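Read through the structure below, which is laid out as structure tokens, and then see the notes.
The other protein chains are all here in position, but one chain of the complex has been omitted.
For reference, chains read A, B and C in written order, and residue numbers begin at 1 within each chain.
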């Protein structure tokens, strides 16, 4: 799973570069995110700007990241394409996650 | 082959309604156009606004229409989508046919 | 025309490899759009097919890569039908719709098992059948009238 990262104060922005997060690569994606959490990262923005498609196993990996962050952690998502937003709606997960249009909004929400 | 027609003075505008003109329907398309020519129609605008795809047999049918019109007839095309324009370029047929952006331009070219 | 209408039908076949599933997803998306489904409906149809084919590979073939999964797509006048067939293991039972998730407690969120419920939500019909050694999942979605 190719993934860029940027640290903005205490907020880590992760940018998956693959066009799809699905069964073929969802374990690798989850592993990469959970690694950051285990290293102590507590505030994560997942910027899905390059992601055109997520299936249920990719969504499961994102849910798993949220669980791994626990009560003292915070996760926000941004850059959701139409098909990805469609998945979040179909599974009602748009009510669980903090979703933002832009990376800036997501970061500033988590920063303070 | 579903086709609309409108007569503007002595110019007949034919508007094929199928999304594709290809081997499956090119004979029907050619038959419909040639029928108009045999009825004495001499100036024809073919408005391809609804056509998303033409293959070599569809192009052959258009060429056949041009030939059937003969020296005293006139044919103009308009509304070419990108894939259709691509076919005309690949076969160099954009140099043979009178191609226009809009129906109005095509009709006024043939009218005077 | 003398013959009865034969609805457009195509078979897609891939190896049972998760990294090849996108091929059928993309094809189904394009065919759905051509058949008159809107963009977001085509997105949902692609998603359901990816879920069903992934199930065939992960559950049917237990992740083994050298088998084949076949998908028949039929464009009926009023609906699209997607039929996923594999020659692996059938399901012990087809799980029923899971109970509603308690969204107030993140720890209770599911990390798997969402595939079939997505299919049930999007599609008008989903059926499972077995023909000899072949397991067949059929999904149908009607085109909403314009």
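Following the convention adopted for this analysis, a contact is a pair of C-beta atoms (placed from the backbone, for glycine too) under 8 Å apart; a residue touches a chain by one contact, two chains touch by 3 or more.
Remember, it's a predicted structure, so these values are computed and weren't measured experimentally.
Asks: Among the chains in view, which touch the chain not shown?
Replies: It touches the following shown chains in the full complex: B, C.
Asks: Of the residues C:9, C:62 or C:142, which one touches the chain left out of the display?
Replies: Per the contact definition at the top, the residue touching the missing chain is C:9.
Asks: Among B:7, B:49 or B:90, single out the residue that touches the unshown chain.
Replies: Per the contact definition at the top, the residue touching the missing chain is B:90.
Asks: Across the whole complex, list the residues on subunit C that are touched by the chain not included here.
Replies: Per the touch rule, subunit C residues meeting the hidden chain are 6, 8-15, 17, 19-20, 22-24, 26-27, 29-31, 34, 73, 75.
Asks: For subunit B, which residues touch the unseen chain?
Replies: Touching the missing chain: residues 20, 22-25, 53, 55-57, 59-61, 63-64, 66-67, 82-83, 86-87, 90-92, 95-96.
Just so it is clear, only the chains that are shown with their structure count from here on.
Asks: Roughly how far is subunit A from subunit C, going centre to centre by Cα mean, in whole Å?
Replies: 26
Asks: Starting from the mean Cα coordinates of subunit B and subunit C, work out the distance between those two points in Å.
Replies: Going by mean C-alpha positions, subunit B sits 41 Å from subunit C.
Asks: With chain centres taken as the means of their Cα atoms, state the distance from subunit A to subunit B in Å.
Replies: Between these chains, centre-to-centre, one finds 52 Å.
Asks: So which bits of subunit A are touching at least two other chains?
Replies: Expected reply: no residues.
Asks: Two or more other chains in contact with one residue: find those residues in subunit C.
Replies: Residues: none.
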